[in-house]
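This is the structure, below, for whatever I ask next.
Missing here is one protein chain; the remaining ones are kept as they sit in the complex.
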Amino acid sequence: MNNWKIFANGLLKENPTFTLLLGMCPTLGVTSSAGNGLGMGLATTFVLVMSNMVIALVKDFIPDKVRIPAFVVIIATFVSVVEMSMQAYLPSLFASLGLFIPLIVVNCIVLGRAEAFASKNNPFRSILDGLGMGLGFSMALTLLGSVREFLGSGKIFSLAIYPEDYGMLVFVLAPGAFLALGFLIAIINKLKAA
Amino acid sequence: MNKLTVSPSPHVHSGDSVKKNMYGVIIALMPALLASLWFFGVGALVVTLTSVAACLLFEFLIQKYLLNRAPSILDGSAIITGLLLAFNLPSNLPIALIIIGAAVSIGIGKMAFGGLGNNPFNPALVGRVFLLISFPVQMTSWPLPIASRMSYVDALTGATPLAVLKEGVKSGQSMAELTEKIPSSINLFLGNMGGSLGEVAAIALIIGLAYMLIRRIITWHIPVSVIATVLIFTGILHLVDPQQYVSPLFHLLTGGLLLGAIFMATDYVTSPMSHPGMIVFGVGIGVITVLIRVFGAYPEGVSFAILIMNAFTPLINKYIKPKAFGEVAKPVKA
Amino acid sequence: MSVVMITIATLVVLGATAAVILYAAAQKFKVYEDPRIDQVEAVLPAANCGGCGFPGCRAFAEALVKADDISTLLCPVGGAAVMAQAAGILGKEAAATAPMVAVVRCNGNCDVRPKTNNYDGASSCAIAASLYGGDTGCSFGCLGLGDCVDACQFDAMYMDEKTGLPVIIEDKCVACGACVKACPKIIIQLRKKGPKSRRIFVSCVNKDKGGVARKACEVACIGCGKCEKVCPHGAITITNNLAYIDDEKCKLCRKCVEVCPTNAIHEINFPPRKEKTTEEKTEEAPAN
Amino acid sequence: MLKTFSIGGIHPAENKLSAQNPIATLDLPAQAIVMLAQHIGAPAEPVVQKGDIVKTGQLIAKASGFVSANIHAPVSGTIEKIDDVADASGYKRKAIFIKTDGDEWLETIDRTPDLKKEISLSPAEIIQRIADAGIVGMGGATFPTHIKLAPPPGKKCDILIINGVECEPYLTADHRVMLEKGDEIMVGIAILMKALSVNKAIIGIENNKPDAIAHLNKMAQAYQGISIMPLKVQYPQGGEKQLIDACIGRQVPSGKLPIEVGAVVQNIGTALAIYEAVQKNKPLIERVITVTGKSVSTPGNYLARIGTPMLSLIEASGGLPVDTGKIIGGGPMMGKALTSIDIPVTKGSSGLLIMPDREATRQPMQNCIRCAKCVSACPMGLEPYLLMVLSQKGIWDRAEEEKVMDCIECGSCSFTCPSQRPLLDHIRLGKNKVGQIMRSRTK
Amino acid sequence: MTYALIVISAIFVNNVVLAQFLGICPFLGVSKRISTAIGMTGAVTFVMIIATLMTFLLQKLVLEPFEITYLQTISFILVIAALVQLVEIILKKISPPLYQALGVFLPLITTNCAILGVAIMVIQKNYNLVESVVFAGATALGFGLALITFAGIREQLDLVDLPKGMSGTPIALVVSGLLALAFMGFAGLV
């Protein structure tokens, strides 16, 4: 597989959200607005890229039996780094993402890519993979966030498109998250099939 | 001789059909429709017509263009969904919202699952709750009956008896003070109160129930168990503390209880299949309704209660079976 | 103590405790599971079609690991390639299998097999077959309700609307045998695909006496025995008024095809015959 | 209130068109075609050969195996051939063809019309006589009666129930038999009671046959232990489990036989045949059969020899109506649609129903709307809508859990379904498959 | 605050899956059959209670005294991962039937954010030890309630013909959405 393909793979073909259905909690939990979705996506991308890189570097030193715990520690380290930096420099975004930042640790995408890709490939390819997957994830979250924010409160990235009072509040709330993602995936499947 | 037809037995059929049942329900809904036209006039007419027309239209469009099936909009089920959606809306609800509600009912509530018979949740209620949560302001302004017969969105509004009660209890008024503000029982029975279109006239709904029972469109199990549970539960609360909890009769006659118990909990598709299961279902609806009305944030809970029990229906079907023949074999003389 | 030191100490202690406890537990509570099961499962196609006779790919993998001799086991989807891989993992011999394909042994389309009644039950061959002999005079032939097509997971079959008979798309058929099991009339059979996909078979399963069979269907095998006589390889036998060609013995000479008075014998993928006018032409050398 | 069974049930239009028409005796057929498989169990083995000359009542095929029944010549004449003939399903089956040559009966058969009341044989002899006479259940199942009369060791029968329900719409054969052969039936019941050594028998009759109830009530005065039980009209009251429940309130447990609750059920026609076999030594060579249908010009009840072509029955009733769409052997609920009328009367033929075109085909099926009407209708307390999907999707283990094997194939579910779903079609297939699986498991 | 309120809130009002969006992956993943859903519920309940207990003690006895609460994420996940693996190893040995019923879900649980989420939430909410455990148990039951009803609906939907584009994930998400919609009725109950 050439490098571009590795990168593009995560963006489209194996998009973690729309086709692999990984990391559903943040996908649904933080996408009440496009901005939150993007923020979460980028935070995850950072962790993905860094952990993929480090794991690809050290994979040969890690005995098989402790592979998973070792990966988890590495990932958790980067998550904590993100957590602290965000708290320091982007406090309001941190406040709205809340619990979901530490939960990046258990996001199946991160561990999944570590297992499936980084532990078998060289650092450069792993970075590309992490970047592709991360951006694919960010894209999906931003898209879902935009749809929900638009339908729910008439805005995209907090820019008012139509008056808020016309919005369907339910899309900002939990049921709307499920419904919006469900129909989004149905549409994407249909587009893919076509 | 013609070629003979060959098929497995049985070779006769009762002649019953989906259409007959559905139009039976529509007929049973007519008294309530007339009552709401009487009380809410123009508004009721606009809301009902818009809702039914929109439901039919969405059903047609989705069947034809998304599912590529022969449209079957005249089987009556979409008309019922339209009517019942309208019956669950205030009569001053603006047109765009009604259309959104119909789209959600039919599109998400029914067609996403493949249409009639497949949906796990009651479509009309899916639409209604979607609207309630999305547009709480518009969905909770109730036109006054009779007074606002000639107006639509600009109708005079007031609170429903249940909302008056909930607000009152929350702000610490005594039950005696509150009873003054609430219409008398006879007015409640006739439907002279604020509320959704179809939930106002108890008497009209009961006529509908009688009609459906006589024509055997539904069985008694669900309506009776819902109503009995609500009466018993609120009765106990009332006996414990009459100052805090209103009488069971009030609960019975207000809000969507009768409408829900008679027409919406009984929806074939979303209710259990066995008689014991139906009773469990009904009791569940009753209990959740009272919990929400008395302890929850909403003054009214029937819609949510039915949807929640819809979710449990598959489990009820799986674990509560009809009484099987030979299950309780009588002891045989040795 | 500096923050960094405490941090390191905490993590090290935590990590070490976890590692030691886990290691101890792993030693103490060891359960053996053959790792080859996973390896074998990984090479199977994961279609879970059941064509191998086991309830899923994993079960088949277990069976492969357990069996001493795997030459009788076959994944029809993956075919010989996958079996060889599995055999490689296990160090056992895989069966060499000739590729197979499904064939439909009924050619009684609507024109040659007139309807005698109208079937009006549930649309399923199995139901119709358990009710009665079928809507034509032939109680052996295809019922045309498509159970076999429904059973095929590989889209390798469709019902031909004109003939009312199922058609197998050779390239898609993986010879899983699902259709064979689905057909209540045992009309479909897996046969050797043959060189260049050429094969010859009797496209009829009617066991009625000649006259009866002929009356019900113009292209029925009437058990006349001409093919049996003409076959130079002894590949054809007739039992119960029905000819059967053994694909192990058949050398694809096509002599039988020509003698069949009802055209019940089918040849597949042969080049078109030169003019079939004179008697001598039919005596020509087999196109093998 | 009249009694009936406790779960489910339906009430299809009764259409008992021929109830008032007395039983007419049909002419002998020119050729009798006697199928070798006329009963549940193994087909009988022929004991005659082509060219043999047989007398009416002579044994022509012998029971082969435990569950099987003897077959006797219904007419006298020459054996033409033993050959394949299409049965009601269109499958080829073996049959004995007899060219009729008058009606010369075996001398051992008592052909006098006198009623013979006293029962001289012992229970064992009675059962032997029944076996010899080739009697099978005439209520539809054609189960060899002698096996039913010998309860397995450890099981004791304490009550005999006679099935005079005739709950199938259209059919009236049992009704006429009760009216016209009351005495013989009573003696037949007494014989059965003796054979089973029980002292109680109940005749269950639906309330839509008041004349039969009155008639038999009068007769029963003279017999110890026989009583008549009028029942509410409700299909499928004639199903034996339902009838036992209705008459004595005992429910046969799932997967068990009636003897489990101490009951044996026999059909009215069977009681008559038993009378004739035991008292008159006459084997089962003829039976009463109803020919009916809305377009049939003269619906009627006929006493016909086994082997008579269906065509002659139809001719006796005024010929085949032009608008014939479907011909059913038996009643409309459980009967079997015939592919042609070139088939003979068998021991199990209780009726021939000719349905006009307009009623012959089913309406198109729709999605199940989960109305639960099939569940309410099912007399076995099953969930037909579910059983249908399970067998459609081939989920046999769940079908077994959901007791598909309990289905008595009464058709109440398909009858009621507003979506016109072919429930029983699929359930029957499910029963077959699950039955196979269960059998292979016990093997 | 009484325990009853914690329980009602965690099960109905603030259901983990339907309102908090935690544990969605197993919710979508192991909900195809009711029986597996029940097994998963058992496993989650067990692990969630023990994990919350352990992490609570870790927080109060180590992280807070040493003022290293920023190690929360990393240390909690370590504890949870180790715990799950330990349970799996032990269960496999001492009770194969229980392992068959619950154990097969254990690997899924490590990456179930509900476990870590609850561990962190009890700290955020300032619960004491008993409250934490009650909250963990109730949350797991809430997860189970959602999971099992959802599995029931999916089993029923398996028997009908869904529109082509909807079957699979889309319909599962739509059903979850409607389930969440219905559960909003419990709002304000606590």
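Per-chain residue numbering starts at 1, and chain names A, B, C, D and E are given in the order in which the chains are listed.
Here, a residue touches a chain if its C-beta (ideal position, glycine included) is under 8 Å from a C-beta of that chain, and two chains touch if they have at least 3 such contacts.
Heads up, the rule we're going with is that contacts and distances are computed from a predicted model.
K.L.:
Of the candidate names "Pyruvate dehydrogenase subunit beta", "Dipeptide/oligopeptide/nickel ABC transporter ATP-binding protein", "3-oxoacid CoA-transferase subunit A" or "Ion-translocating oxidoreductase complex subunit G", which one corresponds to the UniProt protein name of the undepicted chain?
P.N.:
"Ion-translocating oxidoreductase complex subunit G"
K.L.:
So there's a chain missing from this view; which of the remaining chains does it actually touch?
P.N.:
Touched by the chain not displayed, across the whole complex: A, B, C, E.
K.L.:
Among C:11, C:127 or C:168, choose the residue that contacts the chain missing from this document, as touch is defined above.
P.N.:
Going through C:11, C:127 or C:168 one by one, C:11 is the residue touching the chain not shown.
K.L.:
Using the touch definition up top, pick the residue from B:17, B:140, B:187 or B:219 that touches the left-out chain.
P.N.:
B:140
K.L.:
Contacts of subunit E with the missing chain: which residues?
P.N.:
Here the touching residues of subunit E are 1, 5, 9, 70-71, 74, 187-188, 190.
K.L.:
Please identify, in ascending order, the residues of subunit B that touch the omitted chain?
P.N.:
These residues of subunit B touch the chain that is not shown: 92-97, 135-138, 140, 152-154, 167, 169-172, 295, 297.
K.L.:
Can you list, in ascending order, the subunit A residues touching the missing chain?
P.N.:
32, 58, 60-66, 69-70, 73-74, 76-77, 80-81, 84-85, 87-89, 91, 152-153, 163-167, 169, 172-173
The rule is short, and it goes like this: only the chains that are shown with their structure count from here on.
K.L.:
Could you name all chains that are in contact with subunit A and with subunit B at the same time?
P.N.:
Chains touching both subunit A and subunit B: C, E.
K.L.:
Please report the smallest number of touch steps linking subunit A to subunit D.
P.N.:
Between subunit A and subunit D, the shortest chain-hopping route counts 2.
K.L.:
What whole-number Å value describes the gap between the mean CA coordinates of subunit B and subunit C?
P.N.:
53
K.L.:
In subunit C, which residues are in touch with two or more of the other chains?
P.N.:
In subunit C, residues 11, 15, 18, 26, 116-118, 120-122, 127, 131-132 touch at least two other chains, as defined above.
K.L.:
On subunit B, where are the residues touching two or more other chains?
P.N.:
In subunit B, 4-8, 108, 114, 117-118, 130, 133 touch at least two other chains.
K.L.:
For subunit A, which residues count as touching subunit B in their complex?
P.N.:
Answer in residue numbers: 165, 167-171, 173, 175, 179.
K.L.:
Please give the residue numbers of subunit B that touch subunit D in the complex, ascending.
P.N.:
Listed in rising order, the residues are 1-2, 4-14, 16-18, 20-21, 75, 77, 114-118, 219, 268-275, 321-330, 332-333.
K.L.:
Give the list of subunit E residues in touch with subunit C in this complex.
P.N.:
Its residues touching subunit C are 62-63, 66, 68, 71, 74-75, 78-79, 81-82, 85-86, 89-90, 92-94.
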